[in-house]
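A protein chain is absent from this complex, but the other protein chains hold their places.
Our next item is chain A:
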Amino acid sequence: MVLNNNIELLYLKDRPLGTLEAMGLFVSPFNNLLCMLLGISFTVWFTLLLVFIIVPAVFGVSFGIRRLYMKSLLKVFEWATLRIERGAKEKNHHLYKPNANGIIAKEPTSLEEELKEIRRSGSSRDLNGSSSTSTGPGPSSSEFAMSDIFYFCRRGVESIVDDEVTKRFTAEELESWNLLTRSNYNVQHISTRLTVLWGLGVVIRYCFLLPLRLTLAITGVTLLVVFTTIIGFLPNGRMKNFLSEKVHLMCYRICVRALTAIITYHHSENKPKNGGICVANHTSPIDVIILASDGCYAMVGQIHGGLMGVIQRSMVKACPHIWFERSEVKDRHLVAKRLSDHVEDKSKLPILIFPEGTCINNTSVMMFKKGSFEIASTIYPVAIKYDPRFGDAFWNSSKFGMVNYLLHMMSSWAIVCSVWYLPPMNRQEGEDAVQFANRVKAAIARQGGLVDLLWDGGLKRSKVKETFKEEQQKLYSRILVGTHEDRSRS
């Protein structure tokens, strides 16, 4: 070794060092240093991760770091809003402010009331009855008035400007900016401080939070698959159920931290029990993680391929979930039978169902499909309301795919939501499934502060049924013909 070194030195002495060689001499000790630093930072990183995030997740405790983070973010947002408003006033810009009350004020009058009003105003000032050839008394003197179209016309244009349905399928507009590009309404450069803050936000979210969350998510999912498969080998019994519960809760809690989800559970005394069906409003696939990290449920759904399928198949080894093949989903009787069989077995976990059938943007609750309400069991309603200031949880499945959506989720500030467990409900005497479903829906909407709509969430993709138009036509015909009958009677 020494001989070689001496020979090298001899060579080096004889000729001048090329720049590459010079760099080589410097890089190699630098290389070692770099490797050491990386090694140390990884170790520190993982230790911190373990201590502050994974271990609390396993035991279900919380250090309160996330809430502190949320409070500080709110302060930053407030400052940013004030700054934007002040900046806009100085530069005399018009700020785009989405009005929380809507674009127009609608009059909630019905067809009958409005037609009576129009006709009354049309003929009341006509006291002499000069041009009118009708002989009937009062406002229903003419069967058809050309002004009848005013009602339909105005309603039609009102719905073009602002309707109740289409706005439920896009993300809710925020009242003030939350430093994310995706919800930016106004020109970015109001002040350098704001732009710097925004830039800092981007760096923090994509370079620090995103990798952290991805690590956690991968950990959570891997642990879930591995542990549930292991538990699957145990014989059925109390031990298996106990372990399965613990494993599921632990992995979901890790996933919750992977999204930096800050969840507040209300009325935990009403948590769903075995043999019941839990129904909730649907905003995103994350709803499942949020509910399942606080209690154990049997999931219902279609078997997918790929990673999702792997997870589903391993979960069902540990405890009975209800997964359907694609072909079975269409068979409503089969679905109902499997659900009621599960519900009758009191040792099985409560079923988690989202009766809307599709993701809605968390400003309203749309029609509940009656399938799950036809099964004879107790319904445990749950209301989930997200706070949109920290990150929008709504999955617009026509615009974004699943991967894109998860990326959005993991690069938002946080997911903040409230979960209310409502008291259990049962179908009453003389109530059919649809009425029961509407009653449950109204309770959920009331608790979550959401608008209760009768429209079908399926309108996201499909056309509205003709029967609704036919109802309106029938109503109008009754007004026309009704007056005719009155006249013939009198």
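The rule is short, and it goes like this: a residue touches a chain if its C-beta (ideal position, glycine included) is under 8 Å from a C-beta of that chain, and two chains touch if they have at least 3 such contacts; residues count from 1.
Here is the rule we use: contacts and distances are computed from a predicted model.
Novice: Not counting the visible chains, the remaining one has a UniProt entry; which protein name from "EF-hand domain-containing protein", "Complex I intermediate-associated protein 30, mitochondrial", "DNA-directed RNA polymerase II subunit RPB7" or "glutathione transferase" does it give?
Specialist: UniProt lists the chain that is not shown as "EF-hand domain-containing protein".
Novice: Specify the residue from the set A:110, A:166, A:236 or A:347 that touches the hidden chain.
Specialist: Of the candidates A:110, A:166, A:236 or A:347, A:166 is in touch with the missing chain.
Novice: Which listed residue (A:157, A:226 or A:329) would be found touching the missing chain in the intact complex?
Specialist: Considering all chains, including the one not shown, the answer is A:157.
Novice: Could I get the residues of chain A that touch the absent chain, sorted low to high?
Specialist: The list for chain A reads 94, 96-99, 101-105, 107, 114, 118, 121-126, 131-133, 142-144, 146-167, 170-171, 173-174, 182-187, 455, 459, 463-464, 468-470, 472-474, 476-478, 480-481, 484.
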